[in-house]
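One protein chain is absent from this view; the other protein chains keep their places.
Each chain gets a letter, A and B, in the order it is written, and its residues are counted from 1.
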Amino acid sequence: MSKIVTLTTDFGLSDPWVGVMKGVMLSIDPEITFVDISHSIPPQNVLKGALCLGGIKNFFPEGAVHLAVVDPGVGTTREPVIIKTKRYFYVGPNNGLFSFLDSPVEKAVKIANMGLLQPQISATFHGRDIFAPAAARLFSTPMKEFGPAEERLEKLSLPEPSIKENVIEGEITYVDRFGNLFTNITAENLRDLHARFPNSRLEVKPPGGKTISGVSYYYHSVESGELGAIVNSLHLLELFTPNGSAGECFGLKPGDAVTVRFVPAK
Amino acid sequence: MSKIVTLTTDFGLSDPWVGVMKGVMLSIDPEITFVDISHSIPPQNVLKGALCLGGIKNFFPEGAVHLAVVDPGVGTTREPVIIKTKRYFYVGPNNGLFSFLDSPVEKAVKIANMGLLQPQISATFHGRDIFAPAAARLFSTPMKEFGPAEERLEKLSLPEPSIKENVIEGEITYVDRFGNLFTNITAENLRDLHARFPNSRLEVKPPGGKTISGVSYYYHSVESGELGAIVNSLHLLELFTPNGSAGECFGLKPGDAVTVRFVPAK
Partner (left out) sequence: MSKIVTLTTDFGLSDPWVGVMKGVMLSIDPEITFVDISHSIPPQNVLKGALCLGGIKNFFPEGAVHLAVVDPGVGTTREPVIIKTKRYFYVGPNNGLFSFLDSPVEKAVKIANMGLLQPQISATFHGRDIFAPAAARLFSTPMKEFGPAEERLEKLSLPEPSIKENVIEGEITYVDRFGNLFTNITAENLRDLHARFPNSRLEVKPPGGKTISGVSYYYHSVESGELGAIVNSLHLLELFTPNGSAGECFGLKPGDAVTVRFVPAK
């Protein structure tokens, strides 16, 4: 079986910290394959880290270990944890970073067995001293040996879209490198409402902008310079502009409201 | 045989998209070794992506698969393709991204066999749903099983330098991280003209700047603060300034004209 560890941190790529974590893991198990998810989570932004981890879904092989360190509380009493879902393990601080996992949590333990960690635990770099060795040892050590069950996992939440009659009130939750704006309105939300209003068409309204008529199938079905809506690869309603940054061109950002309305088809 | 996939995209490294593509490939073939070429191609800049791929040349082992996704037309009718050259495979959109390959194209097919791709094809992320699985399967699946021959490959071109008598008129085509300015004038161009004007020395003239006399053998043969010319590691004439950014210090950029003149040796 292949041994895959993915890494998601706010460490950036200028300093040697990510490399050092990999060195610690290779010292424990030289057969590990690393996949970097992101090291550009804005410093200490646990929510953004959690959303980034949410993109992993079922795209990795079963048994992969997802190591994540966005850890403003390093050195305090927040617990280091290992979480198991149906497919994966997750390792990192219990601070909400694991709020949007691929599937429900099956089991969680605190990382407490010092014999499985670095001999010296620094107060400022648990990524190196606790999380990296725990991740590397998960391929050879049963989860229960790391420590007692963790009964209370911190959980962040995104506002759920509210649905009233023919209207969904949602908001922008994430902006990607291209300036595409992900919302919290899901493909399922749209399908459900369309089922209830079968002879309707859909309008999407961002704040202060003009109404978008319908959902595009691909980016280029919208004119250059116009704002469009599409169901994206994570099955979320997304606002975009072809070959441009919808965020910058239209001044939109996470937290902004987005309204979808099903109106009678013409 | 080792299974190498290189990746060149405009996805950036903040979002999880590159990691997710690797997860898809490792799910298909856990023995793949990844090498990131660049994920910082400016969004939708196919030409810059093509030039970056042009740096790969023969530096990878034979049989490597070069996956490239700079894909403004994702979801439209531009075809996904696999291209074979003497040494390598290239996988990505047929939009000009494969204009400067290591050697002539031997064969190209459209990626059409849905059975070899992700079960669901999103409209916005063909990197994950089409190109990644195709790249990973190339190590075990003959090229012809992916789809019919692609007869027409999109091709971008850089302006060729024009040569008249003792003068080469070229231009700047690429600026690298150091601010070094690559031109479209090749070592071969210089050799040819030197053969025709054997008792000559060479002058290089950038726009609005003073004439550079001769080509340096190394960066430090030019005074700090001065502009120099060198034949670089890709066998192209390059303008540089020692320990500085020639682009920034001299206000030069891709598209600017560069003239080389062979004049009588003193």
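By definition in this document, contacts are C-beta pairs under 8 Å (C-beta built on N, C-alpha and C of every residue); 3 or more make two chains touch, one makes a residue touch a chain.
Nothing here was measured: the structure is a model prediction, and the numbers come from that model.
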Selected from A:66, A:128, A:220 or A:261 as touching the chain missing from the view: A:128
Looking at B:77, B:140 or B:233, which residue reaches the missing chain? B:233
Any idea which of A:5, A:24 or A:237 touches the chain not displayed? A:24
Hidden partner interface residues of subunit B, rising order: 2, 4, 6, 8, 13, 33, 35-41, 52-53, 55-57, 59-61, 64, 176-178, 217-220, 230-233, 238, 242-243, 245
On subunit A, the omitted chain is touched by residues 10-20, 22-24, 26-27, 30-31, 34, 43-44, 72-76, 122-125, 128-129
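Keep this in mind: only the chains that are shown with their structure count from here on.
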Whole-Å gap between the CA centroids of subunit A and subunit B: 32
